[in-house]
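Provided herewith is a single structure, encoded as structure tokens, for subsequent inquiry.
The complex is shown incomplete by one protein chain, all other protein chains being positioned as in the whole.
Let's turn to chain A:
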Amino acid sequence: MISESKLETARMEAEVKLVRKKQKKKDILVILSFMLPALFVYTIFILYPIITTFNYSLFDWNGMGERVFVGLQNYTALLSDNTFWHALKNNAYLILVSVFVQIPLGLIMALVLFSSIRGKKVLNVLFFLPYLMSTVAVGLLWIFMFDPVNGPVNKLLNFFSFESIHWLSGSNSALIAILIVMAWQFAPFYMILFKAAMVGIPEELYEAAEIDGANGTKKFFYVTLPSLMPTIVSSSILAVVGSLKTFDLFYVMTGGGSGNATEILGTYMYRQAFVNFKMGYGSTIAAMMFIIALVCAVGILFLDFKRRKKQGVA
């Protein structure tokens, strides 16, 4: 009797194992079939191209004819290429302007929408509109805003008895002009981020501050700003990522022209690859852009990891 029941349990256990094994195999099949389409597209259009970009970067190639292997020659050339460094510097400016102009401007716009003035609903829409336009449309519109003869910007300068500026053909003014446009286009995006975050600040914090005798400014610096810090940090991260992706506005407004003054990595890569047909060298710039993005990503993740660890301990 006893041995028979033992045998029975053993048999059952074996069966369960078999079923589990089958189940696991079936699960893998399910997982594969659900993920395969997305993985396929992702591999063909993102992963494979990135690897291929690194491969091309080792060649001298015009895209059509023979590929000549040159090893790391493109990279050494790039490191002593003044335009590359200039473009990289401009990309750094983009980050700085995002963090110190766009983000504060977005914050101010959000604060206005939380203040006691009238017509906030309309303001909300009007503030947000620029972000919805395509970057190409934004660029073309502002070319005319900055027009030396018929442009409203110069008209305004003249009104305050300044002289007209040939914004987009001067080397410094072109960069400034584009950065103004970027602030115009992207401040609304940060505005909605801040708005979403501000809704979450508990009203009690303000009441407590009031009881402690804080006035408006103090409330802002001791309650609002600290509560918004996580949003400011994540906005800054977005600014870093966004800088390397920037292309459309610069391409449309100056084409990286004005004597390279407005060249950024994106426009420089495009010019080398698709205007000068230096596919090898263009790939090298693209590879560098990827490496920079990767370094930034790892850096950001590392800082985030450290922050969380610190919070976990505390």
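Assume contacts are C-beta pairs under 8 Å (C-beta built on N, C-alpha and C of every residue); 3 or more make two chains touch, one makes a residue touch a chain; residues count from 1.
Just so we're on the same page, contacts and distances are computed from a predicted model.
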| item | value |
| --- | --- |
| The complex's invisible chain, by UniProt name, from "Cytochrome B oxidoreductase", "YdbS-like PH domain-containing protein", "Phosphate acyltransferase" or "ABC transporter permease" | "ABC transporter permease" |
| Hidden partner chain, touching residue among A:S80, A:S161 or A:N215 | A:N215 |
| Absent-chain contact - pick from A:V70, A:L88 or A:L111 | A:L111 |
| Which of A:Y75, A:Y93 or A:Y206 contacts the chain that the document leaves out | A:Y206 |
| Residue touching the undisplayed chain, where the options are A:Y56, A:F84 or A:W167 | A:Y56 |
| Positions on chain A contacted by the hidden chain, ascending | 27-28, 30-31, 34-35, 37-39, 41-42, 44-46, 48-50, 52-53, 56, 63, 108-109, 111-112, 114-117, 123, 125-137, 140-145, 150, 152, 155, 184, 187-189, 192-193, 196-198, 201, 206, 215-217, 219-220, 223-224, 231, 234, 238, 241, 244-245, 247-248, 251-252, 265-266, 269-270, 273-274, 279, 282-283, 285-287, 289-290, 293-294, 296-297 |
